[in-house]
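One chain of protein is taken out of this complex; the other chains stay put.
We just call them A and B in the order they show up, numbering each chain from 1.
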Amino acid sequence: MTRLPEAERLCEQLAAELKPRVGPKSAMVGLYTGGAWLAERLHPMLGLKTPLGLMDIAFYRDDYAARGLKHDPKRTKIPFDVNGSELLLVDDVLYSGRTVRAAMNELFDYGRPASISLVVLADRGGRQLPICAQYVGTRVEVPPGMRLTLKKQDSGKLTLALESERAT
Amino acid sequence: MRLHIKNARVIDPASGKDGAGELFIADGKISKEISKADRVIDAKGLVLAPGFIDLAARLREPGYEYKATLESEMEAAVAGGVTSLACPPDTDPPLDEPGLVDMLRRRAKALARARVYPIGALTVKLAGEGLTEMGQLTDAGCVAFSQANAPLPDTQVLWRALQYAATFGYPVWLRAEDAWLAKAGVAHDGEIATRLGLPGIPAFAETIALATIIELVRATGARVHICRLSSAGAVDLIRRAKEEKLPVTCDVGVHHAHLCDLDLGYFDPNCRLEPPLRSQRDRDALARALAEGVVDCLCSDHTPVDEDGKHRPFSQAEPGATGLELLLPLTLKWGQAQKLSLAATLARITSEPARVLGIASGRLAAGAPADVVIFDPAASFTVAAASLRSQGKNTPFLGYELAGRVRCTIVDGKVVYES
Partner (left out) sequence: MQRNPQLNEKGELQHLLSIEGLPREILLQILDTAESFAGVTEREVKKVPLLRGKSVFNLFFEPSTRTRTTFEIAAKRLSADVINLNITVSSATKGESLLDTVANLSAMQADIFVVRHESSGAPFLIARHVKPHEHVINAGDGRHSHPTQGLLDLFTIRHYKKDFSGLTVAIVGDVLHSRVARSLIHGLTTLGAPEVRVIGPQTLLPAGVEALGVRVFHDMREGLADCDVVVMLRLQSERMRGALLPSAQEYFKHYGLTADKLALAKRDAIVMHPGPMNRGVEIDSTVADGPHSVILPQVTFGIAVRMAVMSIVAGN
């Protein structure tokens, strides 16, 4: 049984790793839902001047033909100029890489960033596209038929959890 | 051809008889016991009744042969147990010339299926202006005069037409609908039409026109048959007219005894009918009035429409439903719902329409024409396009399971249909 590391501790670890590397052009975008929670935690820790952006990739997914539009797309808000910014793209779990591909396509419709670095809490391997993260909290091996997700308790505490793939 | 039908449940609504029995036919007439029959029909488990008399069945000839032909519709008629039918004058050209009527009667006679009683046009071209030559049309075989579904808004012309017909004793068959109030309407003006956004025909379009007709009957003494009642209000007017002993009879289309505007569903063009299907309350009033006898007859109002005519948005679809083959099962269904005896149920499509038409068929008495039907009241079937002999497959009852199957139809003493 894989013992999962504590998400809060990983957060602090990532923040410590990122802090020396952020500069005046740095900006952060978190991907709904888990990436957004993570970004909301990291953004103040890093003291970034540009306000936090939150993104829903619903309209850029590559599985629309098979699955249609999923329910509840959230509204993407990028309250800063993407052109020339050094973006930190934040997500909770990196798996096939398709989410990140969609996110990058969407970001480029907002402007031309100077760079994009990917920040993830957990990398579970299983890449289907040539995508990698520059900042990784932990590597996790996920048993077959299971899914790794980030959960937010009522108290606001973030935890990593393994659940069945079929759970909604 | 001498026929002996035995082991039947014999029902004769005219005399009220309903019991086990047999029937003899000779020389085209119902006969007292005969010595030797050419053919014996065993009607075990089946009902033997007078052949059905349908007061309105459109044969679509002349003019509408792409919708249906005399051959196909006459096949449909006898398959439905209909041995006599009256056809409305709205052919193309309309039946306003003796030559057309004569041709229709000859063609029908040659097919040797059901008896056809043409209803002549009341006005030339059904245009509601000039009177037709009712005398000559009667000589050619018309049994009454009608506007079918064509309007006659000029009350002056209506009055004169009734006066003229009354002079010679010609019956006039009219559908009561005020032309202005019904203009452009396609559905009953009520909650359902409002939801569906369909232009409506209010029920008072019928009652206003009916009150006018009844008043003119009082004034002229014309014998009038009101066709295809559709509203509770009209039933009340008829009831009062009959209490007053005015020479008025009426019928209801068999679809209107069962369906109401709720059945339009998602704009089902098979429910596009003239008159429109009205509210539940109207439908219930019609069904009850038929049971009471205030409404005299049920008819099919058989109107075959081709696919192109129905596969259109509701307002543009051609009105009408096919009905000859569904007259029996739908009549039986109505009778059961009203808890009537089988004899009382069948009266509405046998003895009563015979009385309205003034013909000798419609009863099982010695000397009466040998127009009879043998049917199984319990045999059920699913209504499907493939099994309908009529070229019109347009019915709201497609896919429904109904009970009542004709096994044998005899007209003028000859077997014209058996299954």
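The rule we apply is simple: a residue touches a chain if its C-beta (ideal position, glycine included) is under 8 Å from a C-beta of that chain, and two chains touch if they have at least 3 such contacts.
Predicted model only: the values in this text are computed from it and were never measured.
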| item | value |
| --- | --- |
| Among the chains presented, those that the missing one touches | A, B |
| Contact with the hidden chain (one of B:Arg39, B:Lys109 or B:Arg195) | B:Arg195 |
| Touching the absent chain when the full complex is considered, from B:Gly45, B:Gly63, B:Gly130 or B:Gly265 | B:Gly265 |
| Residue touching the undisplayed chain, where the options are A:Pro73, A:Gly125 or A:Gly156 | A:Pro73 |
| Identified contact with the non-displayed chain, of B:Phe314, B:Trp334, B:Phe397 or B:Tyr417 | B:Phe314 |
| Contacts of subunit B with the absent chain, listed as residue ranges | 189-191, 193-200, 202, 265-269, 308, 311-316 |
| For subunit A, the residues touching the chain missing from this view | 56, 58-60, 64-65, 67-69, 71-78, 105-106, 109-111 |
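Convention: only the chains that are shown with their structure count from here on.
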| item | value |
| --- | --- |
| Distance from subunit B to subunit A - Cα centre to Cα centre, in angstrom | 74 |
